[in-house]
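A protein chain is absent from this complex, but the other protein chains hold their places.
To keep things simple, chains are lettered A and B as they appear, and every chain counts its residues starting from 1.
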Amino acid sequence: MLPPLIDALPAADAPTSAVDLRTRALGSAGVAFAGYAQSAGGLDLPVGEQLTDAADLFSDRTTMRAWYRGPADWRVDVVTPTGETGVHADGCGTWTWDWEDAVATWSEPGPLAFPSPSDLLPSALGRRLLSEAAEDELSRLGAERVAGRDALGLRVEPAAEAASVPRVDVWVDRATGLPLRVQVWGDDAAEPAMDTSFLELDLTVPPAEVTAFTVPEGAEVREGQAEQLLQAADRDRRRGPALPSSLAGLDRRVVEGAPRSVGVYGRGVTLLAVGVLPDRAAAGLRAELSRAPGAVVDPLGTRIAAGPLGLMIVDGPDGALLLTGTVTLDALAAAATDLTGRAG
Amino acid sequence: MIVVELRKLFRRPRTWVTIGLLNALPVLVAVLLAWTDLAPRPGEGPAFLSAVLTNGTLYPLAALAIVLPLFLPIAVSVVAGEAVAGEAQGGTLRYLLARPAGRTRLLVAKLIAVVAFVVVTVVVVAGVGYVVGRLLFEVQPTGGTALSGTSLTSQELAVRTLLAIGYVTVSMLGVAAFALFFSTLTDSPLGATLGALAVLIASSLLFTLDAASSFAPYLPTRYWLAFVDLFRDPILWRDVVRGVALQAVYVVVLLGAAWANFTTKDVTS
Partner (left out) sequence: MSTVIGTTGLVKRYGQLRAVDGIDLDVRPGDVYGFLGANGSGKTTTVRMLLGLVLPTEGEVRLLGEPMPKAARRVLPRVGALVEGPAHYGHLSGRANLALVDAAGPGGSRRTRRARIETVLEQVGLAGVGRKPARAYSLGMRQRLGLAAALLRRPELLVLDEPTNGLDPQGIHEIRDLLLQLNREGTTVFLSSHLLAEVEQMCTRIGVLDRGRLVLQDELARLTSPTGATIVETPEPDRVRAALDGRVLSVTAGRAVVRGADPAEVNAALVAAGVPVHGLALERPSLEAVVLAAARTSSDRVDAPGERSRR
């Protein structure tokens, strides 16, 4: 019964500047910890079966346990009432263990990967969102108690016009620089679109056997899904359009090893991904999207916004394209116009 | 007094019929599962059920998970709701008190008998689950796999199963306390049982409601499923500890209320 009391203590602020705080947060990748975190997202993505795992990450309350020994040695478990999905990282890649299916999946780090629970951990997400923020996008907030610790507030307000996320608040541990809580705000100012936070944090280095993984007896072993998707995308390369160097005012990023038909645009909190969609998947997804409330269907394609996340299917001359990212519907339309040459 | 209550409870055929019925569902599920080989889809169905196809030693836990949401609380409510109100309805309460059994003593003896019932029931469910699991499913001789994918030796598995049995028992104490409290309020055992079940159903319903999230952590059913956390590796104690503390608060408050009511009430049945 002590933790609530500790949480109730007033948080002590410190006169650290926003830029210094960001530097400290980015430098916290070496801080080892064991923690218990929860993320709550208000995103209801009307997506099909293939993407449910990723969609669940954003739309549900996700409970995570994390053990972090270093950037190349950690483990994050998503805990559900009846099961558990654990991601174990060593230097070479990750094992994803799904208890209910008794499947262990090996993935090597690829240029593009589906969001995984480890991305939602406040420490990882906080560092990622802060990494590309420009200095003039940063400002300081006060202090808060998170997981019984003093956390200093840092706000990012993206400058890009296409941005659908007006601001992101990151609460950084005063002692270690570890991001303890991340709140991504959408249009609705009352509640963050996504809120991920540590509830318990222990800064002792977890033992190696906790993060290690051995395939259990009787488990099925698979190879990473991201790999397969990339291979599929590679096969579709001939159909892909030549992607422009900028879309909707966002510059294309160079992603090492990614197929040419997949493009990622933007910076920091504002990102837009474009890829070719196999015909079969496109038909199903389009039908699903157009049924979703608030969907916009016009000659450019079908698009929806779920909180700050936008999703669009564009019928290009060489087949369907999927556009998705933290951009506004207008930015999606602009990107579609850029891609097809059609006007909305 | 305590011996008397235990004798009364366990000599009554109805008690064993209840326990038998309680075991019928897990056995039926096991037979269907072994026969069709169709596990529930992940995330659906009771915990551990999909895992028993590959490891029958987990079936005691699956059996507990099957009876935990509904059957077990119903059985506990029936027995605890019966405790005082049943004697009142049968008229034997006045003879016990005129004997004199002592009202506090009687209440304590009833409580202990109810706890004994919970323990016996949970252990029997787990035991039957163990036998059924061994007979119908493949068994890994080395023990089992924790939810986190680490291997557990048979011994570790046994210890954790015992912990789970203990935790499920504790989880039922809140129900028992509700039913026992209602049992001192009314002379109708059915009323007391239904009262306790109404509380549980309300609790389960509110738990799923976002609007009730402010008091969701205090709902009596909130941490029931946390026994699953005992099979993660390392064990996730957070909800287990909270669950035990919460049940303890419910038990203390409700038994206090039951005692205050029962020791000052007119027995006119």
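General remarks:
The rule is simple: contacts are C-beta pairs under 8 Å (C-beta built on N, C-alpha and C of every residue); 3 or more make two chains touch, one makes a residue touch a chain.
What you see is a predicted model, and the numbers here were worked out from it, not measured in a lab.
Partners of the chain left out, restricted to shown chains and counted across the full complex, are B. In the complete complex, the hidden chain is touched by one of B:L53, B:L97 or B:A216, namely B:L97. Although one chain is hidden here, its contacts on chain B can still be listed: residues 1, 3-4, 7-8, 11-13, 90-92, 94-102, 264, 266-268.
Note that only the chains that are shown with their structure count from here on.
Rounded to whole angstrom, the centroid-to-centroid distance between chain A and chain B, based on C-alpha atoms, equals 41 Å. Interface residues of chain A facing chain B in the complex, by the touch rule stated above, are 1, 36, 65, 77, 79-84, 86, 97-102, 104, 200, 210, 213-219.
The touching residues of chain B, counted against chain A in their complex, run 42-43, 45-48, 50-51, 54-55, 65, 140, 142, 145, 147-151, 225, 228-229, 232, 234, 236, 238, 245.
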